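The other protein chains are all here in position, but one chain of the complex has been omitted.
What follows is subunit A.
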Amino acid sequence: MSGDSRLLGFWYVLPYLIGLLVFTAIPFLGSLYLSFTDYRLMQGMDFVGLQNYTDILTSDRTFARSFKVTMLFVALTVPLKLAFALFIASILNAKLKGIGFFRTAYYVPSILGGSIAVAVLWRYMFADVGMVNMVLTGLGFKAINWFGNPGTALFTITLLRLWQFGSAMVIFLAALQSIDKSLYEAAAIDGAKPWRAFFAVTLPLLTPVIFFNLIMQMVQAFQEFNGPYVITSGGPLKSTYLLPLYIYEMAFKKFDMGYASAIAWVLFTVIMALTLIAFWSSKYWVYYAGDKRS
């Protein structure tokens, strides 16, 4: 290649570079700077050092509550969603007639689930006079005030996320179908029962996909907004007031941009720390085919 064509490629990726700087890199550093200031939109900006962070971590009870709820939501949603997606994917992974039909049926909620219309549907399904309570009373149970109790309110927004297990399932299914069948035959000859083969053959080979799904689902769960905003409005008693809601209200309702940025950075640090732990720990539990380890 000549000297000219060495720069040629650069021209093609230039739009990305500009976008990266203007819409990602500079805002990224900007929000870090903002987090050390007291800045309200249309008013002056004062540098306050670590003040926002000390406030958040020591005296802000809303933050403490919101942080706890967010961790609980993520800790519930991510493992349950992955386990359920894997469970259904392994059931689908057989010579079934109509596999395409089931795969599509399970994927549809993931296609629609992000829509505000589904959050609206959820709100009505779990309302006092909603469909779920009618089913419960029809079966002889007592109706539940879903949005009136902290526990059940968080349950409804967790359920909305679990309902969208389809995208994780499709990825699991593709990985399951790519596993060499001869491995199972070898396991069967060695006398392994099916469940033993699942833990000794299937699960280790799936770890790269489990790892991928784990990271993606976690980063998403920490940013959950639509569900709690539309279904429960963060209530009752802030029991579904996830951090993205708190950041949104601080930044775009109270226009307290400095403080909101500091909360965003605390959230970002938590996400990064957990992601790094996952990457670090992956060398102990993620198995890549062709690896020397067994």
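Observations, loosely collected:
As a convention for this text, a residue touches a chain if its C-beta (ideal position, glycine included) is under 8 Å from a C-beta of that chain, and two chains touch if they have at least 3 such contacts; residues count from 1.
The working rule: contacts and distances are computed from a predicted model.
For the omitted chain of this complex, the UniProt record lists the protein as "Carbohydrate ABC transporter permease", which is one of "Fe-S cluster assembly protein SufD", "Carbohydrate ABC transporter permease", "Isoquinoline 1-oxidoreductase subunit beta" or "RagB/SusD family nutrient uptake outer membrane protein". Set against the missing chain, the residues A:F28, A:F199 or A:W285 yield one that touches it, A:F28. Across A:L50, A:A75, A:I116 or A:L237, the residue that sits in touch with the chain not pictured is A:I116.
The residue touching the chain not shown here, chosen from A:T62, A:Q220 or A:S282, is A:Q220.
Within the set A:A174, A:A200, A:L237 or A:I277, the residue that contacts the chain not displayed is A:A174. Mapped onto subunit A, the footprint of the missing chain covers residues 1, 5-13, 15-20, 22-24, 26-28, 30-31, 34, 41, 88, 91-92, 94, 96, 102, 104-106, 108-118, 120-125, 129, 131, 134-135, 138, 163-164, 166-167, 170-171, 174, 212, 215-216, 219-220, 222-223, 225-226, 229-230, 244, 247-248, 251-252, 257, 260-261, 264-265, 267-268, 271, 275.
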